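The complex appears here minus one protein chain, its other protein chains still in place.
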Amino acid sequence: MTDGNFGFADQPASTGHQKTYIEAISDGLATEMANDPNVLVLGEDVGGSFGGAFNVTKGLAERFGDRRVLNMPMTELSFIGAANGMALMGLRPVIEVQFADFISTGFDSIVQFAATTHYRWGGSVPWVIRAPSDGGIRSGPFHSQNPEAWFVHTPGLKVVAPSTPADAKGLLISAIRDNNPVIYFESKPLYRSLKGPVPEGEHSVPLGMAAVTRQGTDATVISYGAMVHQALAAAGTLAGEGIDVEVVDLRTLKPLDTATVLESVAKTGRSLVVHAANRLAGIGAEIAAVIAEEAFESLDAPVMRIGGLDTPVPFSPPLEDVYRPDQHGIAEAVRRICSY
Amino acid sequence: MTDGNFGFADQPASTGHQKTYIEAISDGLATEMANDPNVLVLGEDVGGSFGGAFNVTKGLAERFGDRRVLNMPMTELSFIGAANGMALMGLRPVIEVQFADFISTGFDSIVQFAATTHYRWGGSVPWVIRAPSDGGIRSGPFHSQNPEAWFVHTPGLKVVAPSTPADAKGLLISAIRDNNPVIYFESKPLYRSLKGPVPEGEHSVPLGMAAVTRQGTDATVISYGAMVHQALAAAGTLAGEGIDVEVVDLRTLKPLDTATVLESVAKTGRSLVVHAANRLAGIGAEIAAVIAEEAFESLDAPVMRIGGLDTPVPFSPPLEDVYRPDQHGIAEAVRRICSY
Amino acid sequence: MNLRDPAGEDPLSEAERRQIHYWMRLTRTLDDRIISLWKQGRGLGGTFSQRGHEAISVGAGFALGPDDVVAPMHRDLGCYLLRGMTPARLLASQLGRATGVNRGRDANLHGCGDLDLNIIGFVSHLPQSMPVALGAAMAFQYREEPRVAMTFVGDGSSNTGLFHETLNLAAVHEAPLVVIVENNQYAYSTPISQQMAIEDISQRGTAQGVTSEIIDGNDVGAVHGAATVAVERARSGGGPTLIEAKTMRMLGHAIHDGAEYVPADLIDKWRKLDPLERYEQTLRDDGVSDDRAFGAVAARCKAEVASAVRFAEESEWPDPQTVAEGVYAP
Partner (left out) sequence: MNLRDPAGEDPLSEAERRQIHYWMRLTRTLDDRIISLWKQGRGLGGTFSQRGHEAISVGAGFALGPDDVVAPMHRDLGCYLLRGMTPARLLASQLGRATGVNRGRDANLHGCGDLDLNIIGFVSHLPQSMPVALGAAMAFQYREEPRVAMTFVGDGSSNTGLFHETLNLAAVHEAPLVVIVENNQYAYSTPISQQMAIEDISQRGTAQGVTSEIIDGNDVGAVHGAATVAVERARSGGGPTLIEAKTMRMLGHAIHDGAEYVPADLIDKWRKLDPLERYEQTLRDDGVSDDRAFGAVAARCKAEVASAVRFAEESEWPDPQTVAEGVYAP
């Protein structure tokens, strides 16, 4: 599963145009809409000339027609529910929730209906929810949430969280093509701050495969989304101190690619899991538990976790800055496990 | 925190009348209603002569008047929201969701409003949601759920899950007196199958304290709710094989009493976490991660987890029986860690 | 008698009317048998009776064409049957067998979905079938297919936000959706007077701009007529319809519930309005059928149900090895 997956193997570092992370999402969406007439977009404010709170869908209504880009009233529970019905009838709706924080308003339609339907009676619900998530941009407790753990814990869903423009496009296309409900957490802090090469046209990145974004021998940092870049920055700092860090980007949170994680930890013997979501009972706990159980004999230090505090995401910069993991905390934790 | 807490120290094994687990819940509720006029009950079908789907509130309307036991329409989102307002005004509503499975319908009122309010502006929201949870009783994917992990991951909530009649009463009373939103997961499979001594009148068990329900030296099994009894049964079997198991009953899932867990693991060096909820990204992951990080040096074997499969809870007995952890699987896992 | 036709003539052929009667009788027979099985301790988990709801589930379901889609709920046994879900599969499902509709994965009528029959299975969380049916209707619009989606919902469920959201969205999109409200006056133990401050649920549809009306839910002709008009409206681009069918839940909420909270005279009143007996009387009056024929139908239904019970009880259990299969679509 992880063969050929090291060192950006499927992150085409040298091909494709430079695009921001958010442009890559729009590109992926337009590419798949052009490719498959069953793909349609729905959400609050996504239609017309406006194109959504972040302009991800701007231009789609013009290009593909109003019938394929539907403005919804502010009623997440019913429009995700309607997407369940569309998907059962063979369409592939791509739903935008305006902020990931509002996904909780549509909770039942996701965790009770969409997640359970195939298991119970075989109906297939191929939708994607695009959820602009994460903080660090001073938007307070209701526009900064990272609710992925709720969905990873729920049987029947898939969850992805790209960290690069190329993956943003490639994972979105795979998510749309997948025959199951997929929640696609996009990173607001990366939207316009991160640029990278993105292949033109067809480009898919398989769900369920982590990437080893940086090879190293001394410790493994496992992360996803914006925190991958904090991990890489910390790795850069630590390289100067003679600590060689391997960075694993999970990319898909459900199903989890534990094989890649365990392979890396077997090599390094030290591991740290990092996410911006609340640390307590977050996905980091699952990964740490898997490592603790399955890599027990390779461990030279306890597996550590860094995550958001067990508080709502505070608004004020001095508070959010201590709430939120960053490269300094990551570097410090890696030093600790490496000197264990 | 754990002093004097061993061997049922605060589980009054010899005092109090014998009551079933469900009678103990009703007793706790009536005791606190008699004690505090601010306590009122609301939920679907809880009122009148009926007294709820499980009859927990039967007799309360007659005893305390209809104004203190309010039948609600089937609208969890708004009646939990209304409880938020009542609680802000100084009442202490005890909300019954008919099955824990339906707590997801009121999700926003819990995770967005109730959980965040004190942190954001100091309003205090002292309610309790009573959620009849867990399966093993052939009631299928929508009447068997164990959704506690969603709430443990959410900052601002407290979560309890009693395993004995005495704790069912004592934790309920403490939950009602707590000035925060508390979700109280009661165990349907224990309702009428478990009887035990329950102190009359005043009886509270503090939130946030685990109990060491069985002392042992070879391995620690950490659990809560109905699974505690499976762990005890397994410990009985294993005692015959010369394996002396300590059983920790968490009782409160948030805040977690990690001190008691770590103390036990420090002693035994081997640990297994068990819950009926889906294993993947469940609370067991958090506990295993804490043990892996903080008890690293005491561990003689990898910390293991047993939980529900990553599927909806299946209805048919042969399926549910393999879905659901039991004493045999627990005993087997303990043998494995003990022969590691 | 079809309320649609002022001349009093039923637009249905005699054969169709006999079919409707057959489905009602089969529904009643199967329902009665389920209750007796559960009382004998041969059931598994809980189960819901639909007694008294035959006119609604059969009358409305009969108005659909084969390509239309339906999302029924827990008291719509008749609708499942007439769409082609056999008593054998339904019973095997309720008994948790591998041969049941959901292969032992879901309880009673929950999750009895089969897209080959254009039936969407439901979840407990009421009324989740509403937005799903709406989504199906919007898919038909999107693909410009002349298909209609129908769903059923209770009085209790009509208090939920999802009910209102769905009606609003359906109205905005003029979706080909038909919503049948089964107002059986109770949600579990809670009478309608404690659930809402209004008399008629239909006004909730009107308030969202959905064409709404009230019918006698124990008159299968009335139900079928209203449903037919609504289905035609939907199919011809006239948008959604809400039909409030007034009826009464004749037994407890579910098998374990004795419903002591329901006044006896309310039940007595509605027993006299039994939809099956009334339809038989109409067919007799109209000379479409007679007691001999009814006897033959009853015998046939009894035999079908008996063979279904045999099939279900003799069916194998699901293989525990397969428990984790099918969570994801390939």
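All chains are identified by letter, namely A, B and C, in their written order; residue positions are counted from 1 within each chain.
One rule holds for everything that comes next: contacts are C-beta pairs under 8 Å (C-beta built on N, C-alpha and C of every residue); 3 or more make two chains touch, one makes a residue touch a chain.
The model shown is predicted, which means the values in this text are computed figures rather than measured ones.
Though it is not drawn, the left-out chain touches A, B, C in the full complex. In the complete assembly, the contact with the undisplayed chain comes from C:Asn159, out of C:Asn159, C:Asn183, C:Thr228 or C:Thr282. Annotation: of C:Thr29, C:Asn108, C:Gln195 or C:Ser315, C:Gln195 touches the absent chain (contact as defined above). Residue positions on subunit C in contact with the hidden chain: 159-165, 168, 171-172, 174, 194-198, 203-204, 206-210, in rising order.
Residue-level contact of subunit B with the missing chain is found at 40, 67, 72-73, 75, 77-91, 108-109, 112-113, 116-126, 155-156, 158, 179-180. Touching residues on subunit A toward the chain that is not drawn are 44-45, 48-50, 53, 71, 73-75, 77-78, 98-99, 101-102, 104-105, 137-143, 309-312, 314-319, 321-323.
Following the convention adopted for this analysis, only the chains that are shown with their structure count from here on.
A separation of 32 Å divides the Cα centre of subunit A from that of subunit B.
Once the centre of each chain is set as its mean CA position, subunit B and subunit C turn out to be 38 Å apart. The residues of subunit A that reach two or more other chains are 108, 112, 116, 119-120, 155-156, listed in rising order.
Shown for subunit C are the residues that touch two or more other chains, namely 102, 105-106, 110-111, 123-125, 161, 327.
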